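Of the protein chains in this complex, one is absent; all others appear in place.
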Amino acid sequence: VEDRNIGKQTGEALQEAFPYIRYFRGKTVLIKAGGSALEGDELQEQITVNIALLKHLGVQPVIVHGGGKAVTGMLSRTGCESRFDRGLRVTDPETMEITEMVLSGSVNKELSARLCRHGAPAAGISGRDGHLFSAARRNTDQMDLDRVGTITSVQPHLLYTLTNAGYIPVISPVSADPEGTVYNINADDAAVAAAVALKADTLIFLTDVPGILKVPGDPGSLLPLIEARDARRLIDNGTIAGGMIPKTEAALSALEGGVGAVRILDGTLPRVLLRALFSPEKTGTTIRKEPDY
Amino acid sequence: VEDRNIGKQTGEALQEAFPYIRYFRGKTVLIKAGGSALEGDELQEQITVNIALLKHLGVQPVIVHGGGKAVTGMLSRTGCESRFDRGLRVTDPETMEITEMVLSGSVNKELSARLCRHGAPAAGISGRDGHLFSAARRNTDQMDLDRVGTITSVQPHLLYTLTNAGYIPVISPVSADPEGTVYNINADDAAVAAAVALKADTLIFLTDVPGILKVPGDPGSLLPLIEARDARRLIDNGTIAGGMIPKTEAALSALEGGVGAVRILDGTLPRVLLRALFSPEKTGTTIRKEPDY
Amino acid sequence: VEDRNIGKQTGEALQEAFPYIRYFRGKTVLIKAGGSALEGDELQEQITVNIALLKHLGVQPVIVHGGGKAVTGMLSRTGCESRFDRGLRVTDPETMEITEMVLSGSVNKELSARLCRHGAPAAGISGRDGHLFSAARRNTDQMDLDRVGTITSVQPHLLYTLTNAGYIPVISPVSADPEGTVYNINADDAAVAAAVALKADTLIFLTDVPGILKVPGDPGSLLPLIEARDARRLIDNGTIAGGMIPKTEAALSALEGGVGAVRILDGTLPRVLLRALFSPEKTGTTIRKEPDY
Amino acid sequence: VEDRNIGKQTGEALQEAFPYIRYFRGKTVLIKAGGSALEGDELQEQITVNIALLKHLGVQPVIVHGGGKAVTGMLSRTGCESRFDRGLRVTDPETMEITEMVLSGSVNKELSARLCRHGAPAAGISGRDGHLFSAARRNTDQMDLDRVGTITSVQPHLLYTLTNAGYIPVISPVSADPEGTVYNINADDAAVAAAVALKADTLIFLTDVPGILKVPGDPGSLLPLIEARDARRLIDNGTIAGGMIPKTEAALSALEGGVGAVRILDGTLPRVLLRALFSPEKTGTTIRKEPDY
Amino acid sequence: VEDRNIGKQTGEALQEAFPYIRYFRGKTVLIKAGGSALEGDELQEQITVNIALLKHLGVQPVIVHGGGKAVTGMLSRTGCESRFDRGLRVTDPETMEITEMVLSGSVNKELSARLCRHGAPAAGISGRDGHLFSAARRNTDQMDLDRVGTITSVQPHLLYTLTNAGYIPVISPVSADPEGTVYNINADDAAVAAAVALKADTLIFLTDVPGILKVPGDPGSLLPLIEARDARRLIDNGTIAGGMIPKTEAALSALEGGVGAVRILDGTLPRVLLRALFSPEKTGTTIRKEPDY
Partner (left out) sequence: VEDRNIGKQTGEALQEAFPYIRYFRGKTVLIKAGGSALEGDELQEQITVNIALLKHLGVQPVIVHGGGKAVTGMLSRTGCESRFDRGLRVTDPETMEITEMVLSGSVNKELSARLCRHGAPAAGISGRDGHLFSAARRNTDQMDLDRVGTITSVQPHLLYTLTNAGYIPVISPVSADPEGTVYNINADDAAVAAAVALKADTLIFLTDVPGILKVPGDPGSLLPLIEARDARRLIDNGTIAGGMIPKTEAALSALEGGVGAVRILDGTLPRVLLRALFSPEKTGTTIRKEPDY
């Protein structure tokens, strides 16, 4: 009897998910897996299982990852002091070396290997492979961030090579300029650059917050849907503040570049990718262009 | 809150369905949609929605249909008397003409069109198209069934043409011999012939009974799994009786022809295809080869 | 000696046919096989043998068929009264059901199977398969024809799938609207829609008249060639009259849609397709665009 | 009226040719166009028109040509004396140079260009192009024929390159050994080598005799069909004599190499290729393997 | 020790050649091998070995050849008097016949066979094969050159067929008009026509002079680089004179047709093709378009 209920629930759930499955079939969904969403074995396991399922449901996922805390940990182990200037980590060459090792050699391989184990072959690369990202030093008047870079162009050929052959690309954002100087690239920015180059249908920021809140700290005040034209106003009137400002700006530049929608999701919620993509549940915040009339 | 529950349920159900979705990805599943499973608009709607979803989950469905009651109805409207000889309908040329019109022209097109409407492009053909089935008169000593035929060979090229191009083939079993004489083919037999030719992973008989029962009329006595070597014994000792005998024999010849498993399901249960393929629910009866040790 | 003459004649005929064979190689020729051209076993046999030969000579034939008399016959057998309103059959749902069964289930399969027997693999489909035709109710102020429809769009993908794989598509004109309501479509109109979608080189109406006659009933007054710009005038001055008016209008809209030429042939003449396409014989009436100077 | 008769004849001829057209569709037919069949503008014109038509009827023709009289003519113009030893021309280096120029530079290009003009794109090559033929000096105890060679291996890749791209290969038999020494190759032998390498369905020797005659000089004594096992006996008992002996031996080695049938035709008969391939006319002599019972 | 020096030199040379190898990878280089560059076994051997190496280094060479002295020689052997009118050979039909035999049957096959022997499969064709060149009589008011023609159009399909399959096309310039009249085509003009049709990167004229000299007879006055806009002026002021005028005009029309650069090289210099393409050596004269600023 219990058996039959399980089956019934599966059947109903699949049938309800059908229109969403139809919609996302063949679509590229770029997932930026951020710091805290990658913490802990259990969370990583769940997120990679979910991404593997996306792949089997016909979605084409592409991953860009960060890895802040793992970097900080390794820096302290090697005795490199993490210096910050107005909230941004100053990256000297030695820090850069450690950062690349952690991101491209540890976090990246762990994600790729987990996806493989769950039946979704993946290949971990970085912005330095196959001319994927070209970077340049980020110029700011007031600060010298040294090896903090910005992406100046994207060659998505390696990504297409991998996805056409059935692999999920897992991208470490570390990149270099044409002379070979290596730069640390903000993972959100790398995700936007890749999403735009691939004309992704959806860009997902997996974070550790519920989304954009009207009242800081009150999950009940979640803004489920923001149109692009309203986003700037929400920044100006202070509704969007702090760390959400650069994330919202990243979202807006993705939309401008042709990405269909940007979603900010709480990566610590169980199965949040499945729920957000394949059910009518209004989880997290969606930022999208206003419709054309 | 309710919203979130829906999403949670979808997420869980999808995650539970994941191993099954992985298994069936790219596999051919031949579905024989029988008489009563096709009765009523609602039932047809549900079954075709489910098949369309199978397609979107990466399964390759192929449909063979019968249509007994619709044929009987049209025969009575045209004044053709349905003659039976020991349980088998005697098919004179006029009866054959009506039978073909109903099966290939009405039931077939209705199924194909419903699948199309649910986003799964289908193409309705019959055994007479593209040399699909070659038939011959079924010889029996004691009876003259006239235009009742048997399939002597299958050319699956048209089926591959359609599936490779993304279409679900919907097959009316009516076939002809090399001289063009048209024969009525038992839909179960046509399904077996197509499943064997396509080396289908699974052959599903959608019926209006729960499966094979140990005690006639007692659903609690359902036999969920029968190995091929035990099936003959169950016929001999009378456990499998009546209309289940030819169906079991069809199943056995499918297994012998290389089909992976045969499942007898109750097509009137809601979402039975999804439940049977994508959940651990033990619905219906599965007949399979004994494992090789 | 006789032998040698046969060979000589074949050789000469082939050589004379050569420029025509060259011209039609790889060209799409849409053949609308109308009511009386389908009557009688012998005529059907001859026409399908000829179409099979076209295929072997490198032409790409596509068939649209009607089936008027067979429909009328079955309607009377089922006791459905054929109601006409100003010359057009009023199609109630029950009439529609019988019409579809006869066209898609009987006439269609018979043509497809005959072509297969003559070595030209064919596949019989209807407007309801693979989203081929989308239909809508035909609106006329003065009449309520109920289930008489008109084609609003064509998706030729299924036709290309079949022709690329070497099959001759045989199309029953029955179609449906997006909600699934089935409509009877005039076969000439379906032929024009398919010919335009496929950018056919030639559209042939196989009829039971010699072509367009200047003097009704006098075959000697046949008009062998009409340019599009003159056709309307011939309707206005009454030269083209009766059933030839809608046929001429169908021809004109085919030409406007990009079809190269429309030919009205007497399908009861032996081998008329071969004679008309591969010899200088001026059989039937050709309607074509005026040349561009 | 006359018009109509022409059309009727074309129609009938095409219909009678139908089974032959079906048979030869896609088949490779290797045509060796011999000396006298190439003499005179009119004869060449007719033969190339016929080969072009074969191509348009779906046959895949490949041509190997000789050119004896043209070579003799040019040799005498250049003052090279044609020396013969027991019926075989002795080919010294200078003779070889002239022979190659005439065969590969004149006869070859003329045939290729004529086929092109009749709408059948052709490409003229020789055994020295693309490693097509490897040759060796023909060793005979009694004679020193100098630059007379024999084919030791065939690389058909260039032929497939041309036929797959729609070209008729026209092959001059002149070939070389691995060191580059050029040899004159008997065109019949080159035709057999190419036919065997291509697994041709039919090898045709276009000659200037009616075929193999029982009574020399009496066309009424033509042997229309000879089975391979009988051919040797006919040579031994003298029925096959003179120049027909090497031709028959060439035919036998083609049959042994897998060619379906060899036909010896009188190339001066109008349209003999069309008549022989597409009608039941029993022209020339066919040599084939005995059937397998 | 010596061994090691050889290796060291090879290593250095390859490394120095690297940027040139990168540049020419996949590029089409049309090489016109002129009269004296084809004289002598040793020179031909060297040039064909070098072209074979180009092919192996990833360049796509296409050859057009002349053959003036070989033609003159054969004409005198056959007693055809070489008549000239103001420096151009008057080509009567008989002269044309000999010319074609020598160019298409002798020079062409020799080049093709040599390339094959050096591991670079080649196929020798002429302008009459595969509709490659269409020619017309060259009209000049003052002279009647009879069978001297000019190219009116190019169909490069056969060239692409051969290069895509890995063959080097070797082209004899002899061509015909649509009626089949054969014409002698200046090989430089044929090379330009082919280079333009193929959008070649570089067109090389292999001659027997060092390039364009400022002071006739003084190799030290070689002009290594001429821009297109300056070429006409150099003709007008007499710097470019004599036989270099038509060659320069050929070069200019190649540049206008989209060819990247034209190089006039001394084909008698050892390995001049390798040196000119893969080293910074300034050998010969390069004519190129002025840069776009």
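Letters A, B, C, D and E mark the chains in the order given here, with residues in each chain numbered from 1 onward.
The criterion applied here is as follows: a residue touches a chain if its C-beta (ideal position, glycine included) is under 8 Å from a C-beta of that chain, and two chains touch if they have at least 3 such contacts.
Because the structure is a prediction, the values reported are computed rather than measured.
Every shown chain that the unseen chain touches in the whole complex is listed here: A, E.
Check A:Arg128, A:Arg147 or A:Lys247 against the missing chain and you find that the one touching it is A:Arg128.
When you scan A:Lys8, A:Lys32, A:Arg114 or A:Lys247 for touch with the missing chain, the hit is A:Arg114. Where subunit E meets the chain that is not shown, the touching residues are 3-4, 6-18, 21-22, 25, 49-50, 52-53, 56-58, 119, 270-272, 274-276, 278-283. Seen from subunit A, the chain kept out of the figure touches residues 74, 77-79, 97, 100-106, 108-109, 112-114, 116-117, 121-126, 128-131, 157-158, 161-162, 165, 167, 172, 174, 176, 178, 180, 182.
By definition in this document, only the chains that are shown with their structure count from here on.
Touching subunit B and subunit D at once are the following chains: C. Core chain by CA centroid proximity to the global CA centroid: C.
With centres defined as mean CA coordinates, subunit E is found 57 Å away from subunit A. Between subunit A and subunit B the centroid-to-centroid distance comes to 45 Å (mean Cα coordinates, whole Å). Residues of subunit C found to touch two or more other chains are absent.
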